[in-house]
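The structure under discussion appears below in the form of structure tokens.
The complex appears here without one of its protein chains, the remainder shown in place.
Moving on to chain A:
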């Protein structure tokens, strides 16, 4: 078994026990990148030399007998919409092709304080818009389990790198499911924390009221440990929560006795892949066996959530993306005058999906349509949040599918944006409500593609979903499986 196959907590112990060095580990992951990155294409930027230098420094520290923190010396990578000082941050867009931020996102400041090994920046759908990582302006990322399939999106690079072993851990961002759905497609663990639990400062905004940064990891233990590092109030983000941050690793207990798990009937949608549904149902049976109480619940406004989401997110995106005009950042396409320069820049440098959402967003916000679209969507948002509030009077966590299918083929849905949007039906509602959700592997399809399930918690109650996820994870071995890559596939 190679080092890249192990989760961070195992590697951490090995480093502490001096069974391995960080340089060995980093070299193994870099070797893995050399072997499979050509097939997976999870990265946009690889910072090989810096990574080895960081690893060396950690080894020297260990040699001096100093204590190391959880992520110290463990190679990971960052979604390319999280600002990294001195390292290109492109959002997978041509418009930010050469943008090097002069500052670190708050999560980066926190992560760097841990002294990890940063391998580089990960591919994504342009400006996080999309569910397949096909909308990257540079190249699509492939699913490590079947390189003809998408890894999901928009954090496709974050999920694919961890699944392929080209990173031990990664950070992604989730606006409507962008961490959970690719985690599900790639068979890894992805957590979208409560809105405000993790600072958004330095996350290039897509939908500001929906975006949240979260970890993508091999298992739930790593997930809880990384959440410990990145959670907490930030003075630079006034929407970040001031609530106390618990030690999430305390929730890593194998126990769901008496835990009330809600099954929302609306999430088991028509058109759902029978294999996905079967895997979820099997997991539910497992929870029952382990002593959880399963409660049927209803979230009646689920049907409207997707429509509300596809008005609110583009509306926010349309204004967030206005700053890319050729004046200040990234690339400029010249024109005869100011207006044509701005128009040419945006026409040439934005991709189709981004332009589509800008148009939708501006339409929804324009005078005369605001009440009919944006305002109504905001009302739906309130109703969706109330649905959850009512449900959480009865249950502790909600269990649902992540996506109605396993990973689809590259190109299969790119011609049909509406069909693609429906992929988000099970993930979007909790972004509207600001709730935490985790995706963990719960099965394999007959074609050998991973299936994930989703556990949704009350606001600021990541502990219960981590506990439920960990308990289930320990009862099976899906999280230890690796895709056959590098000539075996």
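Simple rule for what comes next: contacts are C-beta pairs under 8 Å (C-beta built on N, C-alpha and C of every residue); 3 or more make two chains touch, one makes a residue touch a chain; residues count from 1.
As a convention for this text, contacts and distances are computed from a predicted model.
Visitor: Since a chain is absent, check the UniProt entry for it and pick the matching name: "ABC transporter permease subunit", "VWFA domain-containing protein", "Aspartyl/glutamyl-tRNA(Asn/Gln) amidotransferase subunit B" or "Y-family DNA polymerase".
Guide: Of the names offered in "ABC transporter permease subunit", "VWFA domain-containing protein", "Aspartyl/glutamyl-tRNA(Asn/Gln) amidotransferase subunit B" or "Y-family DNA polymerase", the one UniProt assigns to the missing chain is "Aspartyl/glutamyl-tRNA(Asn/Gln) amidotransferase subunit B".
Visitor: Out of A:40, A:315 or A:485, which touches the unshown chain?
Guide: Touches the omitted chain: A:315.
Visitor: Which of A:77, A:91, A:220 or A:263 sits in contact with the chain that's absent?
Guide: Residue touching the chain left out of view: A:91.
Visitor: Looking at A:58, A:205 or A:435, which residue reaches the missing chain?
Guide: A:205
Visitor: Give the residue, chosen from A:68, A:83 or A:111, that touches the chain omitted from the document.
Guide: With A:68, A:83 or A:111 as choices, the missing chain is touched by A:83.
Visitor: So that we can see where the missing chain sits, which residues of chain A does it touch?
Guide: The missing chain touches chain A at positions 81-83, 89, 91, 96, 99, 101-103, 105, 200-205, 207-209, 235-239, 315-316, 318-319, 322-323, 325, 327-329, 338, 342, 362, 365-367, 370, 374.
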